[in-house]
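Dropping a structure here in structure tokens format, bear with me for questions.
A single protein chain has been omitted; all remaining protein chains appear in their positions.
For chain A:
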Amino acid sequence: MSMHPEYPDFENLDILEVSCGQGYSLEWIENWHGPIKCLIGCDKVVTRNVNNIVYGDAHKLPFADESFDFILNVEAAHLYSDYQKFFQECYRVLRTGGVFCYLDIRYPRDVSLLNDAAKSLGFVTKHLELCTEEVVEGLNHSARKYDELLEKAPWFVKMFKNTLRATYCAPGTEAYERLRTEQKIYLAVMWMKC
């Protein structure tokens, strides 16, 4: 979010997070940058009615043209069947001057494909960085905390230690090693609809 030109003052922006999950990131945005008047989340799986969440498909965003100033999508588009269709929808629902911030774990070869796809729609790349090293450092930090909790857990929880460690991308797991060795990279891009 710090890539956004108006960071940290988001209170007057109409913000959409696509694939917002259960809304915890929306709550984080509200807590750290709020109060935000128009903060909406969209996901295909929703169980909590918080912060204006809508059941919706990223490939078919249920919003009017030129509705939002800021779209956020974090670690989700790599799971979509058609990221180009998703980018097209982001372009449609963004106002002119609006910003689409995209963060994801991708293969290095995907970076230029993603950027070219966005530019072909009319987006202008305002910021692009690979922050894999910082993310790995962050995973080291969070994994230490979770590993400590896991060590104190009952035996029937510890039985699933490997699976649990994979969920938080702990050192030694396949997902962690892919990032550490940069077989996969963490991409942060900000595109603007001009």
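Keep in mind that, in the parts below, a contact is a pair of C-beta atoms (placed from the backbone, for glycine too) under 8 Å apart; a residue touches a chain by one contact, two chains touch by 3 or more; residues count from 1.
Here is the rule we go by: contacts and distances are computed from a predicted model.
A.B. asks: For the chain that is missing from this picture, which UniProt protein name fits: "Multifunctional methyltransferase subunit TRM112-like protein", "60S ribosomal protein L14-2", "Cell division cycle protein 27 homolog" or "Chloride channel protein"?
C.D. replies: Matching "Multifunctional methyltransferase subunit TRM112-like protein", "60S ribosomal protein L14-2", "Cell division cycle protein 27 homolog" or "Chloride channel protein" to the record, the invisible chain is "Multifunctional methyltransferase subunit TRM112-like protein".
A.B. asks: Pick from A:Lys37, A:Lys119 or A:Lys145: which residue touches the chain that isn't shown?
C.D. replies: Selected residue, touching the omitted chain: A:Lys37.
A.B. asks: For the chain that got dropped from the picture, name the residues of chain A it touches.
C.D. replies: Those residues of chain A that touch the unshown chain are 11-12, 14, 37-38, 40, 44, 46, 49, 52-57, 60-65, 67-68, 89, 92.
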